[in-house]
Every structure is written in C-alpha cells, then in structure tokens.
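Every protein chain of the complex appears in place save one, which is left out.
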Amino acid sequence: MTELIRQYWQQYLFGTLGHPTGLVVTLWLTAASVGLGFVLAVPLSVARASTNRWLSVPVSFYTYIIRGTPLYVQLLLLYSGVYTLDSVRATPLLNAFFRDAFNCTILAFTLNTGAYTTEIFAGAIKATSHGEIEAARAYGMSNFTLYRCIILPSALRRALPAYSNEVILMLHATTLAATATVPDLLKVARNASSEYYLPFVAYGIAAALYLCISSMLIWFFRKAERKWLAYLR
Amino acid sequence: MIRSRNVNENDLPQTRPLTLSSAFLGFAHFLDMLRRIAQERVPAIVLFFTLMSWSLCGSAKDWKVIRFGVDPSYPPFESKAADGSLVGFDIDLGNALCAKLNAKCVWVENDFDGMIPALQARKIDAVLSDMSVTEKRLQQIDFTDKISYSPTRMVAKAGSNLLPTAESLRGKNIGVEQGTIQETYAKIYFEPHGVNVVSYQNQDQVYADLKSGRLDASLQDEAQASVGFLRTPEGEGFGFCGPELQDPKILGSAAAIGLRKVDTDLKNALNNALAELLKDGSYQTIAKKYFDFNIYGN
Partner (left out) sequence: MLFEGYGRQLWNGTLETIQLALLSLLLAFVIGLVGAAAKLSQNRWLSFPAAIYTTLIRGVPDLVLMLLLFYSFQDWLNRLTDALNQQQIDIDPFVAGVCVLGFIYGAYFTETFRGGVLAVPKGQLEAAAAFGLTNWQVFHRVLFPQMMRFALPGISNNWQVILKATALVSIIGLHEVVRAAQDAITGTSSKGAYHAFFFLAVAGVIYLMLTTFSNLAFMALERHYSIGIRRSEL
C-alpha cells in the first residue's frame, strides 16, 4: 500500500508539468464545464421562460433530450460516435476539435450541465413575483433593463441552493472523463489499481480526495448563500 | 342526588411523549413483528441446517465447476459473436480442458485489468484470456504450463515509418490495453521519453481510436493483431511497424492459465489435461481453426 502511494501520489495530485493528471485535471474539467455551462444557461433560461413559443419550445426540447439520456451515452456519442462521421473528418476545424479527447469531454459536460442549469434558472425566473415585473414595466423599463436589473439578480439568488447541488453533481460527473481517456483522478486510481492489484486502496484514495473537494464546494456555497441570500436569514 | 365519580388523575389516558422518531418507530415495530414471527416458527430447522452445513465443510474442493475469467475483446483468442456468445481459441481450449476433467465450464466476462483482483476475490477460479507469465504476476498468482506464445508487435498506418522506439514515437500517441504487458512496456520505455501512452479498457477501443486517427500506433500481441485486425476488412491500410519486441522480463515468455497460489490441485489437474490435449492432437485441431501458423511456439 505504501508502495502504491509513494509511486502514485504525484499522479493523483498534479502529474507532470507537460502532462497534468489527477486532481488538477478533475478541477479544471469541473471549472471549465460549470463556467461554460453557466454562460450557456443564462440566455437559454430566459428563452425557456419566455412566453414566445418559438423561443421556449426548441430550448425545452434540448433540455428534454439531455436530461432524459445518461451523461455516459452523451459522452460516448460525442467521443466515439461523432468522430466516425465522414463529414466531421472532412472539415479540418471539426476534425481538429473532435480529435482531442479533452475537447469532446468538455463539450459533453458543458451541454449536460447547461441543460440542467437552464431548467433550474428558468424555474427561478418563472417564480419572480408578478408585482415586481408590473412595477418595472410601469417605470418604462425596456425588456433588456427589466431582465438585467430586476429578474436575473433575484432569479439567480433564488436558484442558488439548487445550483450549488448541480455544481457538486457536475464534480461527481467528471469521473466519466476517465472513460474517454482523459487522465483525471479516477483514471489515475484505475492505473494504480491495475498495477498493484489493490482496488480498495487505489479507489479509496480517490474517494477521499473527492470527499475533500465536495466538502470545500459545500462550504464555499454556504458562504455564498450567507452573502447573497442574506435577506432570507 | 347526583354523585360525581371521582376522576383520578391516574385514570386519564396517558399521552405518550410523541416524537417523529416514535412515529417512524411504528415502521421499525412492524419489521420487528416480522422478525419475531420468523424466529418463532423456524428456529429448529434453521439450526439443523446450519449444523449440517458446518459439519460438511472442511472437505477439499472438488472441481466440478470451473469459472474462467475472459476479456472478449481479443479475437481470435476470445471475442463475442452477434448472438452474444463467446467464441475463440481460448474458449475452445477451455471447453476441451473441462471436458477432459469432467467439469462444467462457466465463462465470466471481466475487464483485463480486473482479472487478477477478480481471481483473488474468488469471483473466478482461473484466468484464460491470453495472459502472459511475468515475474510481476507470479508474485500475485500462479500459472499452469504454457498454452500459447505470441510476441508483441506494434501496429500503425501502412507506410508511416514509425518504429517501436522512444525516439521515433516522441510526441505521438500510442494506444495499449490497460493491465497488459504491452502497457507495462510502454510505460517503462516510452512514457518517460515524451511519448503519449494512452490506456484503454479493452482492445476494441484501441482499434477504434487507431482507425479514427486519434492514435498513431498501438502495441499488442502479434497473433491477435494479425488475425483479429490486419487480416479483417477494418484493418485495411494498417500494418506492422518494426520488429517483434524483446524483453522477457516485462513481456514474459508465454501465455498460460492464471490460478490462485493455493489451488495446486486445480493446477495439476489442468496441466495433466493440457498435456493430454497436446499428446492426442486435439490442441492442434483447435489451433488450426484460428491460426495458420504454430501458436504454441517452441
């Protein structure tokens, strides 16, 4: 067991300079997918909550598909499936993009978390109290100002508990990157377990590291709730 | 005259201190009731059977059922047919060995890197999956006599002029199956010198990425690559690059059946059955079905 830790501790945490592995890769995957997913979800949630059917129906179709299928299937589709299409391999830009496993994984994770976040934010937008919107319109605010100053600040605050749950679930979901050959924490644990035949130790170390990161995220979101949901205390 | 009854405090119904847990304990109470019913009805029978089974244990295991672990991503050694059944050289060999031992063969599918942990956890009794005998594996498990031999060779796009050396592969991606001797070899000789070694869960995924262009080369068993990939329609445009790799310490000397160290009786039985198959020609008949060269080696 000590042999395993001595050989693999560096790979578990950060790998080598040109070849990062382990915890660093997991954190980077989580941050990138959550960040990109957030940027994707804000406009999409506005569309989803809108009364205009031309906007809300395509978005709800997208969230229905993504939320109805497992992330593993989506990842396999984007990693193995898309790259076998001749049309993708013929276009140089797409070819270069899908060739790299890392890009495929980030794309799959972003689309997935984007769909869930869209639903969360759309629910929060719909729960905005009607009186506030009436008052804003009475003041003559344009749609854009209405969303920027009234709806989005309150909706994002309302969505914070559910969104924190989604971010932690995204951290857990990054373990799937190991199946697309991205060298994240689970892949290192798999390598260690297959070399030393000690699955419990190898996966146990990975589990402990994930538990630490989850706890830190929970603590961070609790602080965020104290700041942004202070009016509820 | 109306005489009022003296109502004593103790006559009033006592309210139980109510907690949520006590309400929930109603459910636990229900489970408890079931447990008591079970206990009262069948204690003697249970005790009897327990004592019986305890008295029967301790006898040596007679191998009527042998569970073989196999990773069916390695044609022609082992692979899956369209109807889901396992086919291949190792499958046929295993069935022939079981026939000789009058035992039933059960084939358990498992990933290659999980074979030895599965063997040690007694999920399977033997590993028949083209596993080579190496010093490192001998520290954990035992092996029977040799059942086949095939060296390691690299596959890449035809005409790519790549060689299985660190200098030639620097900066390139080479694919291996996780848990194999080829992975160990690549990690020791290639990875420290700037070659990107990518491990996959099974060999099909290696070939899939090799074909799609994500990998520049792959390292595996020569017989498997030749019969299972290069000679099939999918292997068009690919070929062997460079000579066979030599390193008996890491790449082992032959493939054999992996066993737990304590199962010496199974090892002897399998060795005897194997010797019989070699002597009466059944081994050669099975081998000819899949290979047009000598898979047994010298």
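As written, the chains take the letters A and B, and residue 1 is the first residue of each chain.
In this text, a residue touches a chain if its C-beta (ideal position, glycine included) is under 8 Å from a C-beta of that chain, and two chains touch if they have at least 3 such contacts.
Every value quoted in this text rests on a predicted model; they were computed, and no experiment measured them.
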| item | value |
| --- | --- |
| Touch partners, limited to displayed chains, of the chain removed from view | A, B |
| Omitted-chain contact residue, chosen from A:Ala31, A:Leu85 or A:Cys149 | A:Leu85 |
| Residue among B:Asn110, B:Thr152, B:Gln182 or B:Asn196 that touches the chain left out of view | B:Asn110 |
| Positions on chain B where the hidden chain makes contact | 13, 15-16, 18-30, 53-54, 57-58, 73, 80-84, 108-111, 114, 117-118, 120-123, 201, 204, 207-208, 232-234 |
| Chain not shown, touching residues in chain A | 65, 67-74, 76-77, 80-82, 84-86, 171-176, 178-179, 186, 189-190, 199-200, 203-204, 206-207, 210-211, 214-215 |
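Everything below uses one rule, namely that only the chains that are shown with their structure count from here on.
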| item | value |
| --- | --- |
| In the complex, chain A residues that touch chain B | 19, 80, 83-84, 89, 99, 101, 179, 181, 190-191, 193-194, 197, 199 |
| Chain B to chain A touching residues, read off their complex | 113-114, 116-117, 120, 140, 178-179, 196, 198-201, 208-209, 212-214 |
